[in-house]
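Note that one protein chain is taken out, while the other chains of the complex remain in position.
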Amino acid sequence: MKAELATDVGPLRLKNPVMPASGTYDWFGRDPEQVSADSFGAVVTKSVTLRPQAGNPPIRVAETPSGMLNAIGIPSVGIEEFLEEVLPQYHALDPPVIVSVQAYSPRECESMLARLSEQPRVDAVELNLSCPNLAHGTITAQSARLSAEMVAAARGATRLPIVAKLSPNVTDIAEIARAVEEVGADALCLINTVKGMAVDVETRQALLGNRSGGLSGPAIKPIALSMVWECYQEVDIPIVGVGGIATAEDALQFLLAGARAVQVGTATFREPRSLARIIAGIEEHLAQDGLHSVGELVGWCHKGRLTVGS
Amino acid sequence: MKAELATDVGPLRLKNPVMPASGTYDWFGRDPEQVSADSFGAVVTKSVTLRPQAGNPPIRVAETPSGMLNAIGIPSVGIEEFLEEVLPQYHALDPPVIVSVQAYSPRECESMLARLSEQPRVDAVELNLSCPNLAHGTITAQSARLSAEMVAAARGATRLPIVAKLSPNVTDIAEIARAVEEVGADALCLINTVKGMAVDVETRQALLGNRSGGLSGPAIKPIALSMVWECYQEVDIPIVGVGGIATAEDALQFLLAGARAVQVGTATFREPRSLARIIAGIEEHLAQDGLHSVGELVGWCHKGRLTVGS
Amino acid sequence: MAETPVNTDWKIEDGVVVENGVVGPENGDIGRVVIEAPGVVAAARPGHFVMLRTWEGEPFLPRAMAPLSYDVASGRMEIFYRIKGPGTRAIARTHPGEIARVTGPLGRPVVEDFEGRRVALVGRGVGITPLLPLAEHIVAKGGEVRAYLSARTRDYVFGHDRFAALGPVRVRVDDEDGDEALVTDALARECEGYRVDAVYGCGSWRLTRAAEALGVSHGFPSYVFLESKMGCGVGYCKGCPARLRNGDGYKLVCVEGPVFPTREVELSDPVHGPPE
Partner (left out) sequence: MAETPVNTDWKIEDGVVVENGVVGPENGDIGRVVIEAPGVVAAARPGHFVMLRTWEGEPFLPRAMAPLSYDVASGRMEIFYRIKGPGTRAIARTHPGEIARVTGPLGRPVVEDFEGRRVALVGRGVGITPLLPLAEHIVAKGGEVRAYLSARTRDYVFGHDRFAALGPVRVRVDDEDGDEALVTDALARECEGYRVDAVYGCGSWRLTRAAEALGVSHGFPSYVFLESKMGCGVGYCKGCPARLRNGDGYKLVCVEGPVFPTREVELSDPVHGPPE
C-alpha cells in the first residue's frame, strides 16, 4: 500500500509535507540532478525586501555545536528586480511557490503584497516577521501588536495565503500566534533562528560581522518542537514546523507535535540531498506503520498514549 | 609568571571563576579524587524547596544534538532536612558555598532566606527564578514584576549576597536583569535551561514524563553568550555565565562577553573532570597571552578590536 | 535520602579498547567489547556498572553498561551491548587501540554474604550479563546458583559456559522454544522440589514479574536489576528515577540501585509499558 504524502496547509495543497526553509535554498533556473526542487512539497524563496540591500559585512556564518549562527542580513535585489529577473524562473517548477517577504513596516508590506498578488505563479507568501534588523529595534514577531499590524496590512493587500513566520525569542509564543491568527494569517511558520552569538578567543571579539546572529540546525530542534506543540494547543490555523530538521525521524516528530508540513534549512548545507531523503523516509515510515496518510500523524502527541507491545 | 585566577562576583571572592551549575553536581560528604570540589571557585547546591517534593515522573532526561533535555522537577528534601542533613556536610569544603533556592512565592522565599541567613557556612544564595513548575503558570523570570517581587522579598530577608538566576525564555532579558538589579540583586546568573521538547516516534508521544523540559549543553552556548553580552551592556552588577560550557575556550568566551565567573553543568555528565580541566585551561591561556589576571578579560568584547598580526 | 552513603569511590579512567566486534550470526545487533581499564576493574563488585564513552563528539552523554566479567589479572572487562541507538552504534564503530573512557565502578554492589544460600538468576538478552559477576560472587561466598537464561537465539545466551561451570543452567531461546516459552516455567517446576532463597532478575520485565510471583508464593525475596536512561550515572543529575511501588516517589537507579528488591519498585518500562 502506498501512503498518501499530500497535505494541506490551509488553502495550500502540497504533494508532500517537505519544503526548504527560506534563505537556505535557491532556484537558479535549474537544479543539480540530486537536488531537484520538482520533488519538494513547495518551494520557499529567500526573503525579499522592498528596496535592494547588500546584507551584512563578513563574517556572516559561524559553526556551533550541532548548528550554525548566521548574520546574513538578507541581501536582496529588491522586489522589482525580484519580480522581473528571479520570479519568472520559478514558473518552470511544479511545486507551489511561496515567496518570503521581509517588510520593515506595514506600509512596505502592503505595497510588496500588492505587487506579488498580480503575479501569476505566486501561490502563497510567507511573512518573515522575525528579522532582527528592524529600524525601531525590536523584531516584529517579539510584539503581538506589531505582528498583528503587519499581518493585517498584508491581509488587506492580498487574497494569497499568508504564512506568518514567528520568532522563538519571546516570552509567550502562543500570544503572538493568537494575535496573527486573529487578523487573518492562514498559517504559522515556527520557528525562525534563535538569537545567539559567537566569540573569537583569538581576537577577543564577536566573531560575526553583525555581532549577534541566528542559531539554526539540530541544536535548536527541541526548542522548535516545543513551540510547535504549544501553538498547536492554542491556535486553529495550520503550522509549518522548522528548526533543526535533518532526518525523516525529525520531520515525523514535528508532525506528531502538530505541524502539517515542515521546512528544512541548515541540514541542506551539510547534505544537499536532505530534502529528498526526508521525503522518502517519511513515505517509508508511513508504509511500515500501516498508515494511509501523513495527516493521520499530525498532532498525535496531543491525543494521548498509543499502546504498543501488549 | 603565574596568572591570577581569583575573581570577585560582587561581595563574593572566588579563588577562580569556575563553579558547578546548580543541579549538576552534589557534595556527598566526599568526592572522587579526580573531581575534588576543593579546587572549584565555589560550590552551588541543587535547588532546595521549602517543603519536600518528589520530582517528576520518568523519563526525566533525553539526549538532543549536542545537549540534553531534563525534566527533573527539583526533587528536594525540603529546607529543614536540607539544613540538618545536607548543608552541614558542606562545612568540610574550602570554597564558598552558594545555596540555590527554589521558592514558589515571595513569602516562601522570605522564610527560606531567613533560615539560610542563620547558617554559619552559607556564603551566598542563588535564586532559581527560572523553574517552569510554578502554581500560577508562568516562570517567575518571565515577568519583570514577579522577578522583582521575589528578589525584593529575598533582599528583605537576608544580607547574604543574592544571585538572581534568569530564564532565556523571554522577549527581553535585559528588562528582567534591570528589574532584579533595581531591587537589590548582587549578581545575575545567566542562563537557566531553554524550554524544549522531545518526541518519541515509536510511542508517538512526548518522551519526557513532564512533556517539556529544559535544554542544556553545548547546543545552547550561543544563546547564553548572547544574553551575557546583552546584560553586560545594560546592568552594572556582575554576571555569572552558564550554558553549554565544556572547555576552557568556552569559559573564556563567556568572560570576554562579560561574565565575571562561569558555571559548568551538563559537561560534567559527559566528563566529570570538566571543571578541573577548565580551571587549568584558563590558567594556561592567561599565561600564554601574558595576562596577569582573569579580570583583564572580563567584558573585553565590549571594548573594541584587539589588533593582531600587524 | 540514601540509606547507605552514596558511592563516591569511582574513578574516571582513559581505558583502551582491546577487542570489539559483532556477536553471533543474526541481525548483527549485539556487540562485544573488551576494555582494559585496570583501576575500575580492580574495584568492581557484582551489581556495579560503568559509564562508557568510546567516541568523541556525539552523542553527548556516556552510556551505562554492566560488564559480563571483570578480569583483575589482565585489568580487562567484557561488555555485551545491544546496538540500538547512537551510543551503541558509536561503540560498534570503535577500533581496538582507541580510547574508552570508563567511569566506575558505579552503583551499590550486592555484597551480602551468600554462605549456604541458594540463588536463582533469571536473565534475558544483554540483561544476562550483570548476573555472571553475581553468580561468581555467590559461589565464592559458599552459596549455590541456578541460572535461568533466555534469549532470541543460542548465540545470545552470553556467558553460558561460565554460568554452567558454577551451577545448573536452564535455557530457553525463542527460535527453538517459541516466543511464549518462559524460562521461569523451569524455575517454577524446580521450585517444587528445591528450596530457593532468593531470585535476581534482569533484562525482562515479564520474566522478572514471573520470578517475583514465584517468590511470593514460595516465600523467597526477589530482586531486580533496573535500567534507566542516565544523565550522569553518579548521582548528580537526579535523572534516573525508579518509581516506587507504594506511590511514594522515586529512588535513583544510579546511586540507590541498580539492584532493588522487587517489592520496592514498579516493574514496568516507563515508556513502552510492559514489553516482552
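Each chain gets a letter, A, B and C, in the order it is written, and its residues are counted from 1.
In this text, contacts are C-beta pairs under 8 Å (C-beta built on N, C-alpha and C of every residue); 3 or more make two chains touch, one makes a residue touch a chain.
Since this is a predicted model, take the numbers as computed values, not measurements.
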{"item": "Absent-chain contact - pick from A:A124, A:L207 or A:A259", "value": "A:L207"}
{"item": "Which of A:G196, A:P218 or A:G258 contacts the chain that the document leaves out", "value": "A:P218"}
{"item": "Chain A, residues in touch with the chain not shown (by the definition above)", "value": "23-26, 28-34, 46, 54-63, 65-68, 70, 72, 75, 77, 200, 202-203, 207, 209, 217-218, 266, 268-273"}
{"item": "Positions on chain C contacted by the hidden chain, ascending", "value": "57-58"}
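To be clear about the criterion, only the chains that are shown with their structure count from here on.
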{"item": "Centroid spacing, where centroids are CA-atom means, of chain A and chain B in whole angstrom", "value": "33"}
{"item": "Distance from the mean Cα position of chain C to that of chain B, given in whole angstrom", "value": "36"}
{"item": "Where chain C touches two or more other chains, by residue", "value": "58, 272"}
{"item": "Sequence positions of chain B contacting 2 or more other chains", "value": "65-67, 202-203, 217-218"}
